[in-house]
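Missing here is one protein chain; the remaining ones are kept as they sit in the complex.
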Amino acid sequence: MASKLLAFRSMICKPLPMIVKQTSFQHVPYNLKFFSVSPVACVNFFNKLPADKLWKSVTSVSNAGAKKGRGKGAGRIRIRDLNRGQMIGVGKINMLWPGLSAPVIRGRELLKQQRLPDDPERMEKLIKLRDSMTKFRRLKLSPIERGWSGSRMPGRSIGPPDPVGEDEFTGFDTKVLQLRSLLIMKGSLGRTRNYQAMVVTGNGQGLAGFGFGKAKEAPAALRKAKNRAGQKLMHFEIYNGHTIFHDFYTGFGRTKIFVQMKNEGYGLKCHRAIREICQAIGIKDLRAKVEGSTNLQHIVKAFFIGLLQQRSHQQLAEEKKLHLVEYRAENEHYPKVVASPSEVRTKEQISQNETLDFIQYVMNDKVILRKKKFPRFYETMPHYDIYLKKYERYRNHEKIRLNLKVEYGEIKSFLTDKYPEEQTQSDA
Amino acid sequence: MPLPPASGTGLYYAKAAKSIRLIRQGCTNRPFFHIAVTHRRRLNSQPVIEQLGSYDPVPNIYNEKLVALNLERIKYWLGKGAHVTTPVAEILGLAGFFPIHPRTYMTAWRNRQAEFERLAKEAEASENAQTSS
């Protein structure tokens, strides 16, 4: 049986015309007189070479072409597995093979080899399956998982750092800030590719750190960076559990960052890397403006330095030897003393040219340039004036519509009942 | 665009004759009037010297016609010798600020007359109907 099957398989594997030819030979009574002993060359382009070589000839891109970026992206030809979706015993001609594609005995009946009606959709299904393999598909990530852009690593979470001995990093999460390839020249190997990663890890409750990692492969670089970040944790105080203690200026290299404390519910309005750092630390409300160089590593370093250089309210009060008082608009600007020094200076002890303004003091006398606000481009155009004049007529309509809806449940007035014909006309 | 201020935006010539008049604002089928002082020879569509009040001729849900009058400024302009047009004089008369304008009495009398005639006609018609039946 097995040998029979093998023979069968070889027949199936051969191109169909050959099988047909062979079967036709069987039926024709051989004329042994003309029987030639020279071998029949059953060889063509498709069975001379193995499949992978054939595929290579189709998909390969020349070296010069690859350098130009050919054979990438949407137009790329891909290798298809032609065996996918095919089964032994099922073919173009729909035959019932007992023992192969069907049981030998069904019920009490011995099945016989027979031809079944053709399945016209079989080929279509196969082609569809093969086409689905060729289509270019980007790696899809859920909106929660995805980082700053598509499926690239920066901005994505890679879990907590690996435990060191018994100590586990519970509650920690790591965000990739940067992943880039560096090329270095080596005497023996020539130009080699290295990956560098910068990540930030934190538990969202004041503990955070950032780290760098370099490796030949991206995942290894990320792992290294993550574990190094886990080793370099720093603790930051969070004011009222949502923001920083005061505005500050910080810089690293040519990067300048102006950071401002904000009220609850303001959110993080800052550079995306700063946002990730804040989330890792647990800061919820803050505004930061990056000026000068936008080198990512410098931004991260500058921000961490700035956070570390913050002074608590008590420290500020002690430095100044004055009460630090907080005024909140929602509390009708009630003066709430947040920190008092051990001894308070009097008015006479304060020199005239001392910085007393809180923001100026915490910014180390650095002044933020406030740019002049220009009108929107359309506000200077004549059509905007025309629009405003026209809109003047309708300025209260929305409010009135709302009031009518509140009062009557629809847009009508006391006159609608008085003049019902108007109602019907407007409806029609 | 904010509304022009009530103090008015029109040019003011001290010696030109002024008039206090109704100026129609509002839109199609919905009249609304400003009571304003302007030059006598100036069109109603032109900016006024000063707005002195407003008059809404369409009765509101309580069947009232609302009139607003800045009496202090009206007195000032009257002192300056401003002319008052008949509709404004009628309104001021009804407000008790001026004596009732004769035209108000005329209109009232005519309305009463028309009503009287209508009633008489109706009575006649009903009488006729009774007699014919």
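Per-chain residue numbering starts at 1, and chain names A and B are given in the order in which the chains are listed.
Everything below uses one rule, namely that contacts are C-beta pairs under 8 Å (C-beta built on N, C-alpha and C of every residue); 3 or more make two chains touch, one makes a residue touch a chain.
Note that in this section contacts and distances are computed from a predicted model.
Trainee: The chain that is not shown, which UniProt protein name from "Transport protein particle complex subunit", "U6 snRNA-associated Sm-like protein LSm4", "28S ribosomal protein S22, mitochondrial" or "Glycosylphosphatidylinositol anchor biosynthesis protein 11" does it carry?
Mentor: The record for the missing subunit names the protein "28S ribosomal protein S22, mitochondrial".
Trainee: Determine which one of A:156, A:175, A:228 or A:262 touches the chain that has been left out.
Mentor: Candidates A:156, A:175, A:228 or A:262; residue touching the omitted chain: A:262.
Trainee: In the full complex, which of A:64, A:144 or A:329 touches the chain missing from this view?
Mentor: A:329
Trainee: What is the set of chain A residues that contact the non-displayed chain in the whole complex?
Mentor: 246, 260-266, 317, 320, 322-335, 337-338, 344-347, 350, 356, 358-359, 361, 407
Trainee: May I ask you to list the residues on chain B that touch the chain which is not drawn?
Mentor: Touching the missing chain: residues 53, 59, 63-73, 91, 94-96, 100, 104-105, 107-109, 111-112, 115.
Throughout what follows, only the chains that are shown with their structure count from here on.
Trainee: Please compute the C-alpha centroid of chain A, do the same for chain B, then give the distance between them in whole Å.
Mentor: 70
Trainee: Report the residues of chain B in contact with chain A in the complex, numbered from low to high.
Mentor: On the chain B side, the touching residues are 1, 3, 27, 61.
Trainee: What does chain A use to touch chain B in their complex?
Mentor: 385, 388-389, 391-393, 413-414
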